[in-house]
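Comments concern the structure below.
Note that one protein chain is taken out, while the other chains of the complex remain in position.
The block that comes next holds chain A.
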Amino acid sequence: MVAVYTLYIFDRHCECIFYTEWNRGRSPLSTDRSTAAATGGRSEGSKEPANTGHAVDGTGTHLAGDSQRPLVWPTSSTSTAHRVSPESPRNIAMEEEAKLVYGVAFSTRNIINKLNSKDSPQGGNPGGFMSFATNTYRLHYYESPTGVKFILTTDIAAVSMQPVLEMIYRNIYVEYVVKNPLFNVDPLASSPIENDYFRAVLNNYIREISTTASIA
């Protein structure tokens, strides 16, 4: 069984337009390990004290016993998503973390491109950077031809999540973000993804792959 921990989506301007995390209680990446059985109250901060994370409205995302809804970032004040609050237990702020993750993936991809003598100022992933692993997690990378980057962290057992990332790009991102007329594709600025359908479909998809046989 593949445990998926987090997903980051970066747009062409190197900005993190979407971040979400699942399985917080079991993820080695989260400092929030002790809340596996607790409610989501602590991680939400002071904004929604009454919402204990048990799905009251039927969007019940019970990921293999984890009763917490996936947290999402960045969010505006009008968003209905479960947000990663500034007070939630993390080692560094969300913006910093996103920048560091981007930097790691970007630099690794560039090194691999250079070693293959395929680097170009236009970017892309001709060197074929797919994933790297530490002793606690594995990070998978996928870059669309248009420069949108998807980064997924999972447990070490998942050897290749390229098909998963491609599915997320083709059937979820393109369908619910690119084709949404209200999503601002500005050549200069970035806009975060704040789209309930996108989140719902993504959560369903990740839940499905987490509960089927692991991809090896």
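Operating definition for what follows: contacts are C-beta pairs under 8 Å (C-beta built on N, C-alpha and C of every residue); 3 or more make two chains touch, one makes a residue touch a chain; residues count from 1.
Just so it is clear, contacts and distances are computed from a predicted model.
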| item | value |
| --- | --- |
| Chain not displayed: protein name in its UniProt record ("Elongin-C", "3-ketoacyl-CoA synthase", "Trafficking protein particle complex subunit BET3" or "Septin") | "Trafficking protein particle complex subunit BET3" |
| Touch list for chain A against the chain that is not drawn | 12-14, 99, 102-103, 106, 121-124, 126, 144-148, 166, 169-171, 173-174, 178-179, 185, 187 |
